[in-house]
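The excerpt is restricted to a subset of chains, each kept in its original location.
Order of writing sets the labels: A, B, C and D. Residues in every chain begin at 1.
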Amino acid sequence: MAAIKSPLTEAAQKVTGDALQGALVDLIDLSLVAKQAHWNLTGRNFKVVHEHLDEIVDLARQGQDDVAERAVAIGVNPDGRVRTIADRTALPQLEAGYLDDDKVVAAVTDVLGQIIGRFRERVAATDEPDPVTQDLLIGITAELEKQHWMFQAQT
Amino acid sequence: MAAIKSPLTEAAQKVTGDALQGALVDLIDLSLVAKQAHWNLTGRNFKVVHEHLDEIVDLARQGQDDVAERAVAIGVNPDGRVRTIADRTALPQLEAGYLDDDKVVAAVTDVLGQIIGRFRERVAATDEPDPVTQDLLIGITAELEKQHWMFQAQT
Amino acid sequence: MAAIKSPLTEAAQKVTGDALQGALVDLIDLSLVAKQAHWNLTGRNFKVVHEHLDEIVDLARQGQDDVAERAVAIGVNPDGRVRTIADRTALPQLEAGYLDDDKVVAAVTDVLGQIIGRFRERVAATDEPDPVTQDLLIGITAELEKQHWMFQAQT
Amino acid sequence: MAAIKSPLTEAAQKVTGDALQGALVDLIDLSLVAKQAHWNLTGRNFKVVHEHLDEIVDLARQGQDDVAERAVAIGVNPDGRVRTIADRTALPQLEAGYLDDDKVVAAVTDVLGQIIGRFRERVAATDEPDPVTQDLLIGITAELEKQHWMFQAQT
């Protein structure tokens, strides 16, 4: 079974692969957190926030696929298995049960803020080793920051 | 914060809620397993299996949303958080690293076979307490069995 | 002028026809109630509730057509004339004039809850005499319960 | 709860509001009459007339929404509740049971002819007080007269 030959040097591949795997963990758990809130939401703004959360899910799912396929394209195996995500995620987790809309807006704002911090580090880290990966991470960061503004604006 | 008032009796709600939460765990992990294989696949049939796995992902994601929203519609909170899925999933997990196409086809056939077994139990269990939920579970079972046949036919 | 020949026995046709005619009355008045609220609504959540009410109208209009055409397919004449609906409807009626958004959300939640109760009785009643009609009623009940949850979650 | 401030003088608002409420009653009952015929139709031209009646339903439903939203836009509450329509409608009502296609074509031609007469009066009445409403009523009249010709041509 052939390994994928990387267009990068080993060192560049290591740094870039770590950035992509970290992004993958963030984005998979972001999609699960947003769905959990989407389903258990209550409150006067239910309808709007319920639908807004699915924009986060779409962003996170598209981002997952892009970073994971970028990883394998540079010869690094992405790991998106449930145990891996559960063990490595740094996202604050939601309570079980019904979730009030105001608290969800605050929580998502917080989660996005933390993920953005890590993405900006990944953008910096990949500048030298792989500008192609950096460009992908910049694009996802732009979308995360746009959503961060929109959730924050409702608080 | 108002709980959702169920159209079911408490007993019916309990049985139905358990069936839906079980289905949710199966379907979320199915989507993660299929994506893991989609990304790390190798082998002569790469292109076909890579694309076929995304049909499983679509089925599993649509099914997740349907069962979770059905749960809350009967007044039961679905739990789709990563830790919950990691702890409760009964799906055999994939190895890390590259995955050979033949092995993936066999593994997905096996995973689908196991999930189908549990869905058939849920269909039976919900017949009396909630025919509306049963109808939803029958629909998902039909799709799972169709994919089960198609993966199995390639082995 | 030929009557439509029913695929059902006379007894089964009677029970099923009654269930369908009852559903027709509920769904036609539901569409009128939802439009009345859609037009006369006021309040801070005007835009969201205004658009959400049109989802109820769409559901109710599609449902009307399905139950009425199912009735005639089993040889029973559906009656959707305005006098019939006005005389037989069991739905609580809205006040004339402007309608506050919170009150509309509560009223629609209540209306849907009552209709769902009657649909569940119709599902039970048609199980033996006509599983084809039952399947249609189950499908509409699922949609009504989904909307019931979404309106209730905003209260 | 704020009333909508009208762009019209009180007198103009009164005349225009009456015209719009009258149009609303005509159009809601037109949609119910057309659906009743759509469902209970029989005869050699069943398929064509069955589908043609849905064009009337579409026209009537679009027209309802336009006149009702125009009413509230000028500060008048539209009343489209079932009891109101049943009590005020001037449309000749259909018999219960199966309806022969030729008779349906004649009945719809007659109904449209009567509604057109009232719409032409409303067009005249709103010329001075509100040309914006008049323009809307002219547009609906044009469509009613087009359908009137097409039903009449088949008799």
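The definition used in the following text is that a contact is a pair of C-beta atoms (placed from the backbone, for glycine too) under 8 Å apart; a residue touches a chain by one contact, two chains touch by 3 or more.
Given the structure is predicted, the values throughout are model-derived calculations rather than measurements.
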> With 4 identical chains placed here, what is the total number of copies in the full complex of this structure file?
Replying inline: 12
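One rule holds in what follows: only the chains that are shown with their structure count from here on.
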> What is the size of the turn, to the nearest 5°, that moves the C-alpha atoms of subunit A onto the matching ones in subunit D?
Replying inline: 120
> Copies subunit C, subunit D: same or different interface, half of numbers shared as the threshold?
Replying inline: same
>> Using Cα averages as centroids, what's the distance between subunit A and subunit B in whole Å?
In response: 23
>> If I count partner chains per residue in subunit A, which residues reach a count of at least 2?
In response: 42-43
>> So with touch defined the way it is at the top, what topology do the chains form here? Options are line, ring, star, complete, other.
In response: other
> Tell me, which pairs of chains are in touch?
Replying inline: A-B, A-C, B-C, C-D
> Along subunit A, where are the residues that touch subunit B in the complex?
Replying inline: 1-4, 28-29, 32-33, 35-36, 39-40, 42-43, 61, 64-65, 68-69, 71-72, 77-83, 85-87, 89, 93-94, 96-98, 100
>> List the residues on subunit A that touch subunit C in their complex, please.
In response: 41-48, 50
>> Taking the touch rule as given, give the residues of subunit C at its contact with subunit B in the complex, in rising order.
In response: 113, 116-117, 120, 123, 127, 134-135, 138-139, 141-142, 145-146, 148-149, 152-153, 155
